[in-house]
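My questions all concern the structure below.
With one protein chain removed, the remaining protein chains of the complex are shown where they sit.
Each chain carries a letter (A, B and C) given by its place in the written order, and its residues are counted from 1.
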Amino acid sequence: MPGGSIGEAHNFATRVRYADTDAMGIVYNAVYLVWFEVGRTEWLRALGMPYSEVEARGMSLPVVEASLRFLSGARYDDLVEIETRLREVRSRRIVFDYRICVGVRLLAEGSTTHVPVEIATGRTVRIPDWLNRALGVRAAVRAP
Amino acid sequence: MPGGSIGEAHNFATRVRYADTDAMGIVYNAVYLVWFEVGRTEWLRALGMPYSEVEARGMSLPVVEASLRFLSGARYDDLVEIETRLREVRSRRIVFDYRICVGVRLLAEGSTTHVPVEIATGRTVRIPDWLNRALGVRAAVRAP
Amino acid sequence: MPGGSIGEAHNFATRVRYADTDAMGIVYNAVYLVWFEVGRTEWLRALGMPYSEVEARGMSLPVVEASLRFLSGARYDDLVEIETRLREVRSRRIVFDYRICVGVRLLAEGSTTHVPVEIATGRTVRIPDWLNRALGVRAAVRAP
Partner (left out) sequence: MPGGSIGEAHNFATRVRYADTDAMGIVYNAVYLVWFEVGRTEWLRALGMPYSEVEARGMSLPVVEASLRFLSGARYDDLVEIETRLREVRSRRIVFDYRICVGVRLLAEGSTTHVPVEIATGRTVRIPDWLNRALGVRAAVRAP
């Protein structure tokens, strides 16, 4: 499915646990990075290429950059929607965007940048063809 | 101490716990936001204005933005240095910069932006004089 | 539904996140206490008395004891089943049992003991009638 997934959102819902909250009564800021992880994990699964499969093929996609903007707090037991979108795929770099909502209320948004790393050597590599195909990336988007 | 603290770094060391690591064998990305919290907590304590005292005076400084750049991984039991620096104080906004190192190796750097919120009302307010004084901010830097 | 819920299991599934794992490649021990929380939260919700509603009625049920036995490790992306069972309700004490499985493999089992605390006063109290009714506890079981 060439070019199909750039910009397509995937939504996944999770509950705020007591463990996620802090003494201000709302979710602690670092938890949003965990939700970003949950979001892209489910985005990849929906694509038919679970991250566990990416790893089984010898590749990891560590986070090299992250940014977050917090607008509103989530409370215990809130049903949180994690919206994940693939923003960009370069030969050595993938960027995801996220929006975290409770109902129509936007709590936070942010992005993470990943580089493809060969697990065996620990070295950054070009995104292999099988991963580009899974991500639905056209040649035009893939270059340079 | 007018103007004294803008740009002055404070260092605090902490150990990597097993709980901080993940299956890649290195510290999980969200832990760095927790270390940023530890860094600014100790920065404020070194200033003579612990964050618990800020709260006791009715003010909180929630994180409204955060950014992180990851360069190298930390492993279990590494002694991690958290370097915290106040970058900027505006009337309604405070920015901290962080560098996380193990020895001379830079693991990550980033920043957090905070707004002063009156706990009683939950509203954003101007930084009160007592906090500006504690932060060592001159009028010139404070405006607007 | 008198006596109905003692011993009845409720199951809830969750995925292992990268954040849950540690450098041994399996889920870190403290995460199981979080899963116990998720289990009893969903047990209470299934009963029609979400814990957020318990709190809204002025009551909290803090953990006063916990025990865990670990038999096998869970890995990233495993689909974990949390089985929760109410073992016992006394006038000032509630005990839950948990079993954590991946498929038929038992990873861990444990229990948590809770006391009813009036949020307004912070004092331990007898379980109020509305909560006993929600828990489906008969008078015979409730005493002493």
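Worth a mention:
The rule we apply is simple: a contact is a pair of C-beta atoms (placed from the backbone, for glycine too) under 8 Å apart; a residue touches a chain by one contact, two chains touch by 3 or more.
All values derive from a computational prediction rather than experimental measurement.
Of C:31, C:59, C:100 or C:137, it is C:31 that touches the chain left out of the display. Interface note: of A:12, A:76 or A:98, the residue touching the hidden chain in the full complex is A:76. Touching the missing chain, out of C:6, C:63 or C:102, is residue C:63.
Even with one chain removed from view, chain B keeps its contact list with that chain: residues 15, 17-19, 34, 37-38, 41, 50-52, 55, 76-77. Think of the hidden chain as still there; on chain C it touches residues 24, 29-31, 33-34, 37, 60, 62-71. Mapped onto chain A, contacts with the missing chain fall at residues 18-19, 21-26, 28, 30, 75-76.
Keep in mind that, in the parts below, only the chains that are shown with their structure count from here on.
Chain C has its Cα centroid 36 Å from the Cα centroid of chain B. Distance from the chain A centre to the chain C centre is 30 Å, each centre being the mean of its Cα atoms. Between chain A and chain B the centroid-to-centroid distance comes to 25 Å (mean Cα coordinates, whole Å). Touching two or more other chains at once are residues 34, 37 of chain A.
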